[in-house]
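Only one protein chain is missing from this complex, and each of the others stays in its spot.
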């Protein structure tokens, strides 16, 4: 469980969270990590490998690198893991920026050096619904309203906690059929919207 | 109570809502209604007169126009009403655009003809906290994360339901000391951010 | 020649314009006309059929509808015409908004009722270069810096002057291989960036 490691007192236990999810939309942040060159051009997009909301693979069962790759291939095929962006809930009394930084550090490790953009406005707002037909963005657990940001990271990224792996793709690779096929929840579309916002959608 | 008139089944009774507010941030939309000329230049900003979250004046006690104006002056002085933007909660399974349209029609009447902008990204995100010191945006009831939009309206606006009055101000008037003094919750700053986003902040 | 019909005194004759193009980048506006529903969702994108900058077909040689369609098919194949957005130069001492409105009326007719967005910031900036390799956006005549806007039009559009035809596409059609194949200069990418900015890129 990712969130057990979180020490904030405004954390909710799973039963409380389920009850709230039946009552109101939940505030989320999505962060698309990117590498940029000296001119600010986005050269690569980072994507995590993570269990899907209803997946069952956890980091602890993955003991070795070779095993990881085999299991990943299987798990991608059976849909229990997928390529994804950094994503997570905004807690009560937490600033958006704090939530962004917390989730980036949780998924990319403490040395990633993310540059949270100074603008408070996201490049897009993603509306996730339990019904995939409503918006094309899907979360079986909840209605979430997510503020999505492109975040340049200049440091050393080490996938941490719930993230099994992190891979960097060029814009062309990020929109290729093979990478799209590894994404669920509409995250392939979110990647394209992110690339468009920084002018490098192929 | 404004929201009693809402017929959606995903409405929460006040006790339920209070419980949820102790657990998660609440998703809001803020809409700044504007008049534009043929070129798209913003010429006027609309502001409602509405009871403050903890105010006690309700529309039903206001029986006449003269009385209204006298009571308004008093109420503005004692802080039970204030000039404000269109603002309200996003309900469970409601799209952001639906919430915007619902709150605009609720406050401006059914003939306002608001043009919801095609972009899903707000011009800013307002973080309201019970503690006014956190962000400068204040809501004594809750931590709310509000997506703020500038919405051109071309029709006939009639303040409805909880709104006591609607007045249109030029950009210069909207940032004047006297109008600022009638706003609470940081809404004077929100108006300035809105005017800046459309390039007419004086 | 489209621009001969323009009566502004700040117009330049072709020789003057060529000389200036050898000295500085030229300011342009690109407008992507869209149809929206009551909620502001973009449902259709409008694209013109227009001779390419170095093409030779002119409106006057097209005398009938059947002929038009046959010639169009040929002309699309041989590259002398292409599907395109509304695009044109900003004149000396002209406001951006004036240029937008002028070019929209020139290409879509006087009854199109375009709603120029209130924001002065474009959704993207397109840098056209004589060398297609520099940015992927290509103009054989010049280095142009173009401010690109999505513009909802609610009226009756009649392609005028240099525009041979106007067709409306759903977002899915607009990014299809067949429509992409009819676009040059990187305008297919511009359409995708526009759709992304309004959240409907498939």
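For reference, chains read A, B and C in written order, and residue numbers begin at 1 within each chain.
The working rule: a contact is a pair of C-beta atoms (placed from the backbone, for glycine too) under 8 Å apart; a residue touches a chain by one contact, two chains touch by 3 or more.
The structure displayed is predicted, hence computed values, not measured ones.
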Absent-chain contact - pick from C:47, C:90 or C:175: C:90
Hidden partner chain, touching residue among B:23, B:84, B:124 or B:185: B:124
Sole residue of C:122, C:152 or C:186 that reaches the chain not shown, by the stated touch rule: C:122
Hidden partner chain, touching residue among B:77, B:111 or B:196: B:196
Per the touch definition above, residue among C:16, C:158 or C:176 touching the missing chain: C:16
Sites on chain B contacted by the missing partner chain, in the whole complex: 124-125, 189, 192-193, 196-197, 199, 201-202
For chain C, the residues touching the chain missing from this view: 12, 16, 20, 22-27, 89-96, 120-125, 127, 129, 134-135, 143, 145, 147
Hidden partner interface residues of chain A, rising order: 34, 36, 38-42, 95, 97-98, 101, 115-120, 123, 150, 152, 197-199
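Methods note: only the chains that are shown with their structure count from here on.
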Euclidean distance of C-alpha centroids - chain A vs chain C, Å: 36
Interchain centroid distance [CA atoms averaged], chain A/chain B, Å: 32
Shared-contact residues (touching 2 or more other chains) in chain C: 197, 199
